[in-house]
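Removed from the display is one protein chain of the complex; every other protein chain stays in position.
In this document, chain identifiers A and B correspond to the written order of the chains, with residue numbering beginning at 1 in each.
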Amino acid sequence: MSNVAAGSAAVAAGLAAALLGIAVTALGLVGRYPRWGHAARLLTYLMAAAAVAGVAVMERALITRDFGVKFVADNGSSTTPAIFNVATLWSALEGSILLWALVLCGYTVAVAVRFRRHRNDLMMAWALLVMFAVSAFFFALMVGPADPFIGVEVPAGYDGPGPNPLLQNHILMAFHPPILYLGYVGFTVPFAFAVAALATGRLGEGWLASTRRWTVAAWGFLTFGIVLGAWWSYETLGWGGYWAWDPVENASLLPWLTGTAYLHSVMVQERRGMLRVWNLSLVIATFSLTILGTFLTRSGVLASVHSFTESGIGPAILGFFAVIVAVSLALIAWRGDRLRTPGRIAAPVSREGAFLANNALFAAFAFVVLLGTVFPLLVEAFDGRTISVGNPYFDRMTRPIGFALLFLMAVAPMLPWGGSTRRVPTELLDRRLLVPAWIAAAALVLAVLGGARGWAALLAFGLGGFAGGAALRQIVLAVRRHRWRGLVGRTNGGMTVHLGVVLVAVAFAASQSYVRQAEFDLEANQQASFAGHEIVYLGSAVVVHENRTERVAFVRIDDAKTYGPAIATYPFASQTIGIPSVRSTLRDDVALAVLSFPDEVGPDRVILRVTVQPLVVWLWLGGIVMATGTVLSLVPAGSGRRRPEQVEAAAATAEPVA
Amino acid sequence: MSASDLRDPDTAPGTPRPSGSSADRWRTAWIAVPLAVAVALLVVVLATRDSAFERNASSPILGGLAPPVVGVTIAGESFDLDQWRGRWVIVNFFQSTCVPCIVEHPELIAFSERHAAAGDARVVSVTFDDTAENVRRFFEVNGGDWPVLVEGASEAAVAYGVTGVPESYLVAPSGVVVWKQLGGVTADGIDDVISELTTAAATP
Partner (left out) sequence: MSRRAASWLAALVVAAAAFLYGAVAEGPPSTNADRVRDLSEDFACPVCAGQSIAESDVPVAREIRRQIAVWVDEGRSDAYIRDELVAAYDADIDYNPSGSGVTSLVWILPLFAGAGIATVVVVMLRPGRARARDSGELPTAGRRRWRNAAVWTVAVVVVAGAAGLLVARSSGSRTADGSITGEIRSTAREKIFEAQQRLSDGDMAGAIAAYDEALELQPSNVEALTYRGWLTSRQGDLAGAAPYLDDAVAMDPAYPDARLFRAIVALEEGDGAGAAQDLAAFDSLDPPPYAEQLLTQSRVRERVAEARDAAALEAVDALAALEERPAFGDTALSVADALAASEALASRGDLLEAVQLLDWVLESRPADPDVLSGRGWLLVRSGDAELFALGVHYLDAALGNDPSNASGLVYRAFARWLHGDTPGAQADLAAFDALPHQPPDLVRLIEDQGLRTALN
């Protein structure tokens, strides 16, 4: 059986399973099919098997270089190294949809298995129905406009172009997209339960409890995926930048912002039963924004380096987005009466008050990013002019929000829940914030002694010290009290995440504020010194790889190791790309990029761009700390606590079906 | 503070309050409806956008006074576009390594020769992201005897808003940029434009 036939069959089977799943759960919901739970679970297995088969077939086609598959003929190449050959799957549109479907099926199976005991709960039926529907949409995309298994006749001896050179020169490319997808797609689960809650009218905290870990996990993947993406662009683009407010980067940031807001505000609802509409809206917004991001990335409406080339799936995804938003809004409006908040926030200076402020800031942040991203399209639609919105706008508008969030990160964990009292807990804050305040002062003094200047960066360092101090204090106290168990659980894991955020924020401020860059025209064995580093150009050599030819410049930094930034020429892309080389230390990074070798006549020369940026490594370390914190927060926080199953069971039986 | 974030056991999960249900429903609708309108608007805007890959970049310098082209040629002579006022001028941006530029070159030679006798149209080439050495070799190999700007080339390229090579601009005798070509030109193509513009000017 050819790869085309097998792949198409797998996709068709997946679509069929998803549609059957919709039918089965729908029948279950109207009471026509009591055994729907069992059947639905089997169908999720079937659907997932189809997705796995589809991906396996595609990988087989890629690895065996079956150019009879159009996707392989367009994106594969006999000379692509093995690891990038596997990663070719997500280097182009159709394959990326296939990967998306696989991840989505994985989540669907996980939900079906995890909640199999509730197989007769109608809330589960609704949730599975939503997940089947979303899966059906993605399978339908692959049957229709984004078919990965189109057969094609190629002449004998044909070799494909391989993926875009930028996508096959760094190992991170193999991990960044799948992890990002695990994050994006993971938000389908809370969304499905939110819709289920709205549909069944069981709008209490049950669905929140059921999906809390799922949301945290998805958020962790998304966070790590974004950090990996920044890391990748830092390593491959070679200009010392890692975040450029590119539309596609913004598209990944938007669900992260609303998701982060949700992770905080959900605690208010769990604790005090408030903000129901708001939490539902955040979950729905997060999922909708992942779909909107998918549209922006794949429709070609917004130009971005990360976007896939133009395709016919734009309208389909946009339509799907519209349906999601319309259905969700209609459901919320319909359930308006039941969403009435039973509790209230009395104390402004309290934990819940801080969460409220946090959510206001994240909402404003998301609004700024969304507006900036789509504003050029709006202006073009209404005014006919083309404009751009980029770095200066986002920097200026998001910076104050960032400062405010750092401040909240310091204060909020110290605040007690307010309950019905309006008393400002001065005594408590006085006691708890003193150490963080000293850490902030120490951070400022250290920064100034280290040569840091400028109010914005210093404010970031000071607030970073404050917030980091607060998080550290919490962790230390918890560890003292519970030993290793003081590191796990939502609160303490969350503090570790906060530490990671502080690292990222400080590294961001430092690397943005104190970056130095210069271009040097060096002959062999010529030396240049820049920003406290000695750079010697030792000469160059041509290295021929199977899929590219590189001319490598050997550059020694600070009389130590030799680095090899290069210019690579890929025959198929008829394009040269720079391969930067970065020397990373905990203190600063020296990034080298070859701009050109202007020595067609005369001695060996190189035009070298040197970027010296402090603390860049801490961005990635911060990302790892955040990921670690996410994992820690997923570990149950010790004995004496209710198991999640018990919570779910309690929540599921708390209310009658509407 | 450790692990103190358990749900309040006293918070009855989601007990709907019967009071004020219609008012609450209205309040939700008050927010939902404008939101729906905003999202619908966004969807409409997104749906009606052309692909970014198809959006054509128009040049703001068309119809205006030609930006200066001043500098030194590969022959070492100084050059100023203004001294050619009164003639049609093709300002051609090129790079010695670009294949379409090599393809285009004979057309420029043909155009230049066609107008050499009458002296009513000329060509000036401006190098783009290239070295003088490469350019000199390019002209040795491919021919062409018009001025080729090397010094001042970046300034001219950025002033014309050149985005890639080859790219050509037609400057009218009045000194106005009247036409722009992304990619290679042909001698006949330029002449068509010139005669079109000339007849358009002659018949007001």
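By our rule, a contact is a pair of C-beta atoms (placed from the backbone, for glycine too) under 8 Å apart; a residue touches a chain by one contact, two chains touch by 3 or more.
This is a predicted model, so every value here is computed, not measured.
S.K.: Touching the hidden chain in the complete assembly: which of B:85, B:114 or B:137 does that?
M.R.: Only one listed residue reaches the unshown chain, and that is B:85.
S.K.: Of B:108, B:157 or B:185, which residue touches the hidden chain?
M.R.: B:157
S.K.: Among A:229, A:353, A:425 or A:614, which one is in touch with the chain left out?
M.R.: A:353
S.K.: I'm checking contacts with the chain that's been left out. Which of A:78, A:391, A:525 or A:562 qualifies?
M.R.: A:391
S.K.: For chain B, which residues lie in contact with the unshown chain of the complex?
M.R.: Against the missing chain, chain B presents residues 52, 57-61, 65, 67-68, 82-87, 95, 118-120, 128-129, 154-155, 157-165, 173-176.
S.K.: Contact with the hidden chain only, please: which chain A residues?
M.R.: Residues 237-239, 241, 244, 246-248, 302-307, 344-346, 348, 353, 356-357, 360, 363-364, 367-368, 371-372, 375-376, 379, 382-383, 385-393, 396-397, 420, 422, 430-431, 434, 437-438, 440-441, 444-445, 447-448, 451-455, 458-459, 462, 515-519, 577-578, 593, 595 of chain A touch the chain that is not shown.
Please note the rule applied: only the chains that are shown with their structure count from here on.
S.K.: Using CA atom averages as chain centres, what separation in Å is found between chain A and chain B?
M.R.: 34
S.K.: In their shared complex, at which residues does chain B touch chain A?
M.R.: Residues of chain B touching chain A: 1-8, 11-17, 20-22, 24-29, 31-33, 35-36, 39-40, 42-43, 45-49, 51-55, 131, 133-134.
S.K.: Can you list the residues on chain A that touch chain B in the complex?
M.R.: Spelled out, the residues of chain A in touch with chain B are 201-206, 209, 267, 270-273, 276-277, 295, 299-303, 309-310, 315, 318, 321-322, 325-326, 329-330, 332-333, 335-340, 342-343, 374, 377-378, 380-381, 386, 413, 474, 477-478, 481-482, 486, 489-492, 598, 600-601, 637-638, 641, 651, 654-655.
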